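Reading through the structure tokens given below for one structure.
Removed from the display is one protein chain of the complex; every other protein chain stays in position.
By written order: A and B. Residues from 1 in each chain.
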């Protein structure tokens, strides 16, 4: 009997949950990006709906609040004609002491078809995926510091859209890499898709030491990190997640690692700037860069809807 | 002129509101259970929707917060193709000093078709039903300590599903009966459907004295209460509703009335265990029982969607 290596894939290697980029083969990532491309045209149509999830119930389970990410999943699910149930989970039974798995078992018994899960604990979506009925699919919308796979996929879609080929790129990920599930998922996706030079750029306190072992070039100097990059992925500085010991101040961060027009001039000709949003103007990015010609931050948002439609429709179509 | 005995029924004896199990004839309860049976298959279909309430506006008015119950009504209404409006009533005009009846009059003027009401005050859904326009229907989703009729109906559906015939059963309702609208509605439903032995099991402080007068056997000893029962309905211990005077501690409750595997062994062969959820593991029920072979707690949840679809579609189809 073969060992099932990845709980995200069925016996035929098809995607049934999206929990993490780590461990997904390049073909699966490429299939998602290709499918997202077909949905982009749906979003431009007069009637922006396709019936792929008609009559399916998608539950948004945001144990950690994120209006923006929840909204993108809600829009994506509604454009697939699903019924969307938003659970204000902070006010629900979990607050009455019910365990996560009892909550999931109950919602599954209501004939849920898909759970979109954000949770402060790394691994929570895996735990859920292990316990749902075979017809139920799970999408990780961000778990702890672990993974944010749909963000990574929309980042990859954006890079492919503007740069076409991954295999000749230099991509710099800049900022608080230590606390960033976006960075972690992006680096796995970039590696899987064949990007030859991936750089992790940030202060020593905010870049994990083990990245070098993964083939990532670690840069603690911003000029060195940006120079010649084709793609610059800025991370959001999440003040609320950081203790004072790791970083003196937002102003100091901007002085050393903020993306200014001068620093951006070091990047390769035609380089693009990305950011998962919401941006902190004047903290990790200068407004002239955020609003400038190189910025593809708003196209990222547009592609994000299409990528989430792709993920949801693909996993819903694959049997466990 | 005939006196209208029950505001839930129209002149033809058809259900137009669901406010309480008390006073509903057996035929009405049976019709709801039969209709729920036809909806169970809808929930198993690929496209889980029927157009019975298409274009109708269902307002969820939860003056008392309950994410779980609200969600079941939202799912049921959406599977009937209704438009569902969730009112965050704690933050709305009632907070600005508007009276309940002014709020209802305003929502009715928006051409509401149905109100699903949860309220901390017993009788609030009756008050609303008395004041809505003739085409508007009201469903009680739990009022004070008074009634929770859809919970009772899903409990009856569950019992009928697993036991077929009500007229040869012994059913034990166990726990904090005094504060439980579920217990009150269950006891009325069991009596109406012809259950010959209904037991109310709990400490003296938590079982109302007048139950014996209703033909209910009151048991203050758990072994006596469980012995030979075909159905055990455990109630949730609602710490937040109890003063210290009535109950020393959750641990002591578990020692005297918690449903352990040993106690469950006293029940009749093939007995089933029910619970309205969310369960308190180790307080009113042992995990081995909650997760064991006798437990039908998750089927209850599934049946609950079908029962709510049945109630909403039946009352919407009956003229005042």
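What we mean here is this: a contact is a pair of C-beta atoms (placed from the backbone, for glycine too) under 8 Å apart; a residue touches a chain by one contact, two chains touch by 3 or more.
Keep in mind that this is a model prediction, so the values were computed, not measured.
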Item to check | Among B:17, B:56 or B:160, residue touching the chain not depicted | outcome: B:56
Checklist outcome for this item: Out of A:8, A:72 or A:185, only one touches the absent chain, namely A:72
Next on the checklist: Which parts of chain A face the unshown chain closely enough to count as touching?
Outcome noted: 43-49, 65, 67-68, 71-72, 74-75, 78-79, 277-281, 298-302, 304-305
Item to check | Residues of chain B (touch criterion as defined above) contacting the omitted chain | outcome: 54-57, 83, 85, 87-89, 91-93, 96-99, 102-103, 105-111
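Basically, only the chains that are shown with their structure count from here on.
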Item to check | Centre-to-centre distance between chain B and chain A (centres being mean Cα positions), rounded to whole Å | outcome: 41
